[in-house]
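A quick write-up on the structure given underneath.
Here the complex is missing one protein chain, while the rest keep their positions.
And then chain A:
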(Lines give C-alpha, C1' and ligand atoms only; values in the text may rest on other atoms or scores of the structure.)
Protein backbone atom coordinates (compact mmCIF):
# COMPACT_ATOMS: atom_id res chain seq x y z
CA UNK A 1 0.00 0.00 0.00
CA UNK A 2 2.83 2.37 0.83
CA UNK A 3 6.56 2.57 0.29
CA UNK A 4 7.78 1.40 3.65
CA UNK A 5 11.47 2.26 4.00
CA UNK A 6 13.79 -0.60 4.82
CA UNK A 7 17.43 -0.99 5.80
CA UNK A 8 19.26 1.77 7.63
CA UNK A 9 17.82 5.20 6.94
CA UNK A 10 18.93 8.62 8.08
CA UNK A 11 15.77 10.14 9.49
CA UNK A 12 14.71 12.88 11.82
CA UNK A 13 12.23 12.17 14.65
CA UNK A 14 9.26 13.41 12.63
CA UNK A 15 9.99 11.07 9.75
CA UNK A 16 10.79 8.26 12.16
CA UNK A 17 7.46 8.51 13.96
CA UNK A 18 5.69 8.86 10.63
CA UNK A 19 7.35 5.65 9.45
CA UNK A 20 6.47 3.94 12.73
CA UNK A 21 2.83 4.97 12.45
CA UNK A 22 2.76 3.86 8.84
CA UNK A 23 4.20 0.48 9.68
CA UNK A 24 1.74 0.00 12.56
CA UNK A 25 -1.19 0.91 10.33
CA UNK A 26 -0.09 -1.52 7.66
CA UNK A 27 0.43 -4.25 10.19
CA UNK A 28 -2.92 -3.82 11.96
CA UNK A 29 -6.05 -2.52 10.24
CA UNK A 30 -7.47 -1.58 13.65
CA UNK A 31 -4.87 1.17 14.15
CA UNK A 32 -6.41 4.62 13.66
CA UNK A 33 -4.79 8.04 13.74
CA UNK A 34 -6.95 10.88 15.00
CA UNK A 35 -6.54 14.50 15.95
CA UNK A 36 -6.73 18.07 14.77
CA UNK A 37 -5.19 18.67 11.34
CA UNK A 38 -3.68 15.17 11.11
CA UNK A 39 -5.20 14.50 7.68
CA UNK A 40 -4.54 16.67 4.65
CA UNK A 41 -2.15 18.95 6.51
CA UNK A 42 -0.28 16.00 8.02
CA UNK A 43 -0.29 17.62 11.47
CA UNK A 44 1.22 20.98 12.32
CA UNK A 45 4.61 19.25 12.60
CA UNK A 46 3.83 16.93 9.64
CA UNK A 47 4.25 13.85 11.80
CA UNK A 48 1.22 12.27 10.09
CA UNK A 49 2.16 13.52 6.64
CA UNK A 50 0.74 11.40 3.84
CA UNK A 51 -1.04 8.92 6.10
CA UNK A 52 -4.54 10.02 5.17
CA UNK A 53 -3.69 9.85 1.48
CA UNK A 54 -2.55 6.26 1.90
CA UNK A 55 -4.94 4.95 4.53
CA UNK A 56 -8.07 7.00 3.93
CA UNK A 57 -10.24 9.32 5.98
CA UNK A 58 -11.72 6.51 8.02
CA UNK A 59 -8.34 5.59 9.46
CA UNK A 60 -6.72 9.01 9.63
CA UNK A 61 -9.44 11.11 11.16
CA UNK A 62 -9.45 14.88 11.13
CA UNK A 63 -11.39 15.63 14.29
CA UNK A 64 -13.35 18.59 15.54
CA UNK A 65 -11.27 20.98 17.57
CA UNK A 66 -11.78 19.68 21.10
CA UNK A 67 -9.27 17.64 23.05
CA UNK A 68 -11.71 15.98 25.44
CA UNK A 69 -13.65 14.82 22.41
CA UNK A 70 -10.54 13.41 20.78
CA UNK A 71 -9.65 11.37 23.85
CA UNK A 72 -13.24 10.48 24.80
CA UNK A 73 -14.22 9.18 21.37
CA UNK A 74 -10.93 7.28 21.22
CA UNK A 75 -12.00 5.52 24.43
CA UNK A 76 -15.17 4.35 22.67
CA UNK A 77 -13.24 3.27 19.59
CA UNK A 78 -10.78 1.35 21.75
CA UNK A 79 -13.66 -0.37 23.55
CA UNK A 80 -14.94 -1.40 20.12
CA UNK A 81 -11.60 -3.06 19.35
CA UNK A 82 -9.76 -0.29 17.54
CA UNK A 83 -6.31 1.03 18.44
CA UNK A 84 -6.56 4.79 18.23
CA UNK A 85 -3.45 6.96 18.20
CA UNK A 86 -4.55 10.44 19.24
CA UNK A 87 -2.48 13.49 18.47
CA UNK A 88 -2.65 16.42 20.86
CA UNK A 89 -1.29 19.36 18.90
CA UNK A 90 0.78 20.91 21.69
CA UNK A 91 1.59 20.07 25.32
CA UNK A 92 -0.36 22.98 26.80
CA UNK A 93 -3.49 21.96 24.90
CA UNK A 94 -3.83 18.58 26.57
CA UNK A 95 -5.60 19.91 29.64
CA UNK A 96 -9.13 20.00 28.19
CA UNK A 97 -8.60 16.25 27.61
CA UNK A 98 -7.03 15.72 31.02
CA UNK A 99 -10.25 14.56 32.69
CA UNK A 100 -10.81 11.90 30.06
CA UNK A 101 -7.18 10.76 30.32
CA UNK A 102 -6.85 10.51 34.09
CA UNK A 103 -10.42 9.58 35.00
CA UNK A 104 -11.45 7.40 32.09
CA UNK A 105 -8.48 6.20 30.05
CA UNK A 106 -6.26 5.43 33.03
CA UNK A 107 -8.92 3.64 35.07
CA UNK A 108 -11.05 1.64 32.66
CA UNK A 109 -9.05 -1.57 32.97
CA UNK A 110 -8.98 -1.33 36.76
CA UNK A 111 -12.64 -0.38 37.15
CA UNK A 112 -13.77 -3.25 34.99
CA UNK A 113 -11.78 -5.76 37.04
CA UNK A 114 -9.58 -6.39 34.02
CA UNK A 115 -12.45 -7.10 31.62
CA UNK A 116 -11.89 -4.04 29.46
CA UNK A 117 -8.71 -2.93 27.76
CA UNK A 118 -7.92 0.43 26.26
CA UNK A 119 -5.12 -0.02 23.78
CA UNK A 120 -4.69 3.62 22.84
CA UNK A 121 -1.80 6.03 22.44
CA UNK A 122 -1.89 9.76 23.15
CA UNK A 123 0.94 11.53 21.34
CA UNK A 124 2.00 14.89 22.76
CA UNK A 125 4.78 17.07 21.29
CA UNK A 126 6.31 18.69 24.36
CA UNK A 127 8.99 20.95 25.72
CA UNK A 128 10.48 24.32 24.91
CA UNK A 129 13.25 26.12 23.08
CA UNK A 130 11.29 26.68 19.88
CA UNK A 131 10.49 30.36 20.45
CA UNK A 132 6.77 29.74 20.67
CA UNK A 133 4.01 31.69 22.36
CA UNK A 134 2.59 30.49 25.67
CA UNK A 135 1.04 27.00 26.06
CA UNK A 136 3.28 25.67 23.27
CA UNK A 137 6.38 24.74 25.27
CA UNK A 138 5.29 22.93 28.40
CA UNK A 139 6.43 19.71 30.02
CA UNK A 140 3.34 18.20 31.66
CA UNK A 141 4.70 14.65 31.93
CA UNK A 142 4.64 14.48 35.73
CA UNK A 143 0.85 14.89 35.80
CA UNK A 144 0.49 11.75 33.75
CA UNK A 145 3.33 9.80 35.34
CA UNK A 146 1.56 10.40 38.68
CA UNK A 147 -1.56 8.65 37.37
CA UNK A 148 -1.73 4.86 37.86
CA UNK A 149 -3.03 3.03 34.81
CA UNK A 150 -1.16 5.11 32.27
CA UNK A 151 2.16 4.23 30.74
CA UNK A 152 4.21 7.33 30.05
CA UNK A 153 7.17 7.23 27.71
CA UNK A 154 9.29 9.70 25.83
CA UNK A 155 11.78 9.29 23.03
CA UNK A 156 14.97 11.29 22.56
CA UNK A 157 16.22 10.20 19.14
CA UNK A 158 14.94 8.89 15.79
CA UNK A 159 15.75 5.22 16.40
CA UNK A 160 13.75 5.16 19.63
CA UNK A 161 11.02 7.27 18.07
CA UNK A 162 10.55 4.76 15.26
CA UNK A 163 10.45 1.70 17.46
CA UNK A 164 8.84 3.10 20.60
CA UNK A 165 5.77 4.37 18.76
CA UNK A 166 5.22 0.91 17.29
CA UNK A 167 5.71 -0.73 20.68
CA UNK A 168 3.31 1.76 22.28
CA UNK A 169 0.64 1.01 19.70
CA UNK A 170 0.99 -2.73 20.23
CA UNK A 171 0.69 -2.43 24.01
CA UNK A 172 -2.72 -3.27 25.48
CA UNK A 173 -2.43 -0.52 28.10
CA UNK A 174 -2.95 3.16 27.27
CA UNK A 175 0.28 5.04 26.60
CA UNK A 176 1.00 8.76 26.80
CA UNK A 177 3.77 9.27 24.27
CA UNK A 178 5.78 12.46 24.66
CA UNK A 179 7.73 13.71 21.64
CA UNK A 180 10.56 16.23 22.17
CA UNK A 181 9.58 18.88 19.67
CA UNK A 182 12.89 20.80 19.86
CA UNK A 183 14.61 17.60 18.67
CA UNK A 184 12.07 16.84 15.94
CA UNK A 185 14.41 17.85 13.12
CA UNK A 186 17.61 16.20 14.33
CA UNK A 187 18.64 13.30 12.14
CA UNK A 188 20.21 9.98 13.00
CA UNK A 189 20.46 6.52 11.56
CA UNK A 190 17.46 4.28 12.07
CA UNK A 191 17.61 0.57 11.45
CA UNK A 192 14.15 -0.03 10.04
CA UNK A 193 14.34 -3.84 10.13
CA UNK A 194 16.39 -5.01 13.09
CA UNK A 195 13.83 -5.85 15.71
CA UNK A 196 16.55 -7.70 17.60
CA UNK A 197 18.47 -5.38 19.81
CA UNK A 198 15.58 -2.97 20.13
CA UNK A 199 14.98 -2.20 23.78
CA UNK A 200 11.63 -3.07 25.35
CA UNK A 201 9.37 0.00 25.55
CA UNK A 202 9.59 0.22 29.31
CA UNK A 203 13.31 0.29 29.86
CA UNK A 204 15.96 2.92 30.37
CA UNK A 205 19.07 2.99 28.20
CA UNK A 206 22.67 3.89 28.86
CA UNK A 207 23.13 6.57 26.22
CA UNK A 208 26.82 7.07 27.02
CA UNK A 209 28.91 4.95 29.38
CA UNK A 210 31.08 6.77 31.88
CA UNK A 211 32.77 6.34 35.25
CA UNK A 212 32.86 9.56 37.29
CA UNK A 213 29.25 10.71 37.67
CA UNK A 214 25.83 9.69 36.40
CA UNK A 215 23.48 12.06 34.57
CA UNK A 216 19.90 10.85 34.11
CA UNK A 217 17.61 12.64 31.66
CA UNK A 218 14.87 11.97 29.16
CA UNK A 219 13.38 13.37 25.98
CA UNK A 220 14.82 16.70 24.85
CA UNK A 221 17.39 16.86 27.67
CA UNK A 222 19.23 13.71 26.63
CA UNK A 223 21.08 15.53 23.87
CA UNK A 224 21.85 18.42 26.20
CA UNK A 225 23.36 15.96 28.65
CA UNK A 226 25.34 14.19 25.94
CA UNK A 227 26.73 17.58 24.92
CA UNK A 228 27.58 18.25 28.55
CA UNK A 229 29.31 14.88 28.76
CA UNK A 230 31.39 15.72 25.69
CA UNK A 231 32.43 19.01 27.28
CA UNK A 232 33.21 17.26 30.57
CA UNK A 233 35.33 14.72 28.72
CA UNK A 234 37.44 17.58 27.40
CA UNK A 235 38.11 18.44 31.02
CA UNK A 236 38.99 14.84 31.84
CA UNK A 237 35.77 13.91 33.57
CA UNK A 238 33.79 10.87 32.43
CA UNK A 239 29.99 11.21 32.70
CA UNK A 240 27.58 8.33 32.23
CA UNK A 241 24.37 9.53 30.57
CA UNK A 242 21.18 7.54 31.05
CA UNK A 243 18.12 8.10 28.91
CA UNK A 244 15.19 7.13 31.14
CA UNK A 245 12.80 6.66 28.15
CA UNK A 246 9.98 5.46 30.40
CA UNK A 247 8.59 7.69 33.14
CA UNK A 248 5.78 5.35 34.16
CA UNK A 249 6.76 2.79 35.09
CA UNK A 250 10.12 4.34 35.91
CA UNK A 251 12.92 1.95 35.06
CA UNK A 252 15.70 2.85 37.47
CA UNK A 253 17.76 -0.35 37.29
CA UNK A 254 20.29 1.27 34.96
CA UNK A 255 20.45 4.34 37.22
CA UNK A 256 21.04 2.22 40.34
CA UNK A 257 23.78 0.23 38.59
CA UNK A 258 25.40 3.40 37.40
CA UNK A 259 25.21 5.25 40.72
CA UNK A 260 26.72 2.26 42.52
CA UNK A 261 29.74 2.66 40.23
CA UNK A 262 29.99 6.45 40.01
CA UNK A 263 28.64 7.50 43.42
CA UNK A 264 27.15 10.66 41.94
CA UNK A 265 23.84 11.48 40.28
CA UNK A 266 22.44 14.51 38.49
CA UNK A 267 18.85 14.36 37.21
CA UNK A 268 17.91 16.70 34.39
CA UNK A 269 14.51 17.68 32.98
CA UNK A 270 12.84 20.72 31.48
CA UNK A 271 9.72 20.46 33.63
CA UNK A 272 9.34 22.44 36.83
CA UNK A 273 11.37 21.13 39.72
CA UNK A 274 8.97 20.65 42.62
CA UNK A 275 7.31 17.22 42.73
CA UNK A 276 8.64 16.48 39.27
CA UNK A 277 10.08 13.26 37.86
CA UNK A 278 13.52 14.28 39.17
CA UNK A 279 12.20 14.31 42.72
CA UNK A 280 11.04 10.71 42.36
CA UNK A 281 14.34 9.61 40.83
CA UNK A 282 16.27 11.32 43.63
CA UNK A 283 14.11 9.75 46.32
CA UNK A 284 14.32 6.26 44.86
CA UNK A 285 18.07 6.43 44.33
CA UNK A 286 18.48 7.61 47.91
CA UNK A 287 16.40 4.65 49.13
CA UNK A 288 18.26 2.10 47.01
CA UNK A 289 21.82 3.43 46.76
CA UNK A 290 22.34 5.45 49.93
CA UNK A 291 25.66 3.89 50.83
CA UNK A 292 26.98 4.29 47.30
CA UNK A 293 26.31 8.00 47.13
CA UNK A 294 29.25 10.35 47.58
CA UNK A 295 27.02 13.41 47.35
CA UNK A 296 23.33 14.35 47.48
CA UNK A 297 21.45 13.81 44.23
CA UNK A 298 21.38 17.06 42.27
CA UNK A 299 18.52 18.27 40.10
CA UNK A 300 18.76 20.50 37.06
CA UNK A 301 15.28 21.50 35.96
CA UNK A 302 13.04 24.28 34.84
CA UNK A 303 12.16 26.74 37.59
CA UNK A 304 8.90 26.64 39.56
CA UNK A 305 7.29 29.27 37.38
CA UNK A 306 4.88 29.09 34.49
CA UNK A 307 6.76 28.55 31.25
CA UNK A 308 8.24 31.97 30.51
CA UNK A 309 8.13 34.18 27.41
CA UNK A 310 10.35 32.92 24.60
CA UNK A 311 12.94 35.70 24.98
CA UNK A 312 13.97 34.31 28.36
CA UNK A 313 13.28 30.62 27.81
CA UNK A 314 16.96 29.76 27.36
CA UNK A 315 17.59 31.06 30.86
CA UNK A 316 14.70 28.96 32.15
CA UNK A 317 15.71 25.75 30.41
CA UNK A 318 18.54 23.56 31.68
CA UNK A 319 21.55 23.84 29.41
CA UNK A 320 25.01 22.33 29.16
CA UNK A 321 26.51 24.76 31.68
CA UNK A 322 23.84 24.19 34.31
CA UNK A 323 24.32 20.44 33.97
CA UNK A 324 28.08 20.79 34.37
CA UNK A 325 27.61 23.09 37.38
CA UNK A 326 25.48 20.42 39.01
CA UNK A 327 28.11 17.79 38.27
CA UNK A 328 30.67 20.05 39.90
CA UNK A 329 28.45 20.34 42.97
CA UNK A 330 28.42 16.56 43.35
CA UNK A 331 32.23 16.63 43.43
CA UNK A 332 32.27 19.36 46.07
CA UNK A 333 31.20 17.01 48.86
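The working rule: contacts are C-beta pairs under 8 Å (C-beta built on N, C-alpha and C of every residue); 3 or more make two chains touch, one makes a residue touch a chain; residues count from 1.
Assume contacts and distances are computed from a predicted model.
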>> Out of "Heme exporter protein C", "Xaa-Pro peptidase family protein", "Pyruvate dehydrogenase E1 component alpha subunit" or "Copper resistance system multicopper oxidase", which one is the UniProt protein name for the chain not included here?
In response: "Pyruvate dehydrogenase E1 component alpha subunit"
> Which of A:24, A:48, A:73 or A:298 sits in contact with the chain that's absent?
Replying inline: A:73
> Which is it among A:149, A:263, A:302 or A:318 that touches the chain not included here?
Replying inline: A:149
> Taking the entire complex into account, which one of A:54, A:173 or A:227 touches the absent chain?
Replying inline: A:173
> Which residue, A:100, A:258, A:272 or A:330, contacts the hidden chain when the whole complex is considered?
Replying inline: A:100
>> To test your reading of the contact rule: which positions on chain A touch the chain that is missing from view?
In response: 58, 63-64, 66, 68-69, 71-82, 96, 99-100, 103-104, 107-117, 148-149, 151, 171-173, 202, 249-250
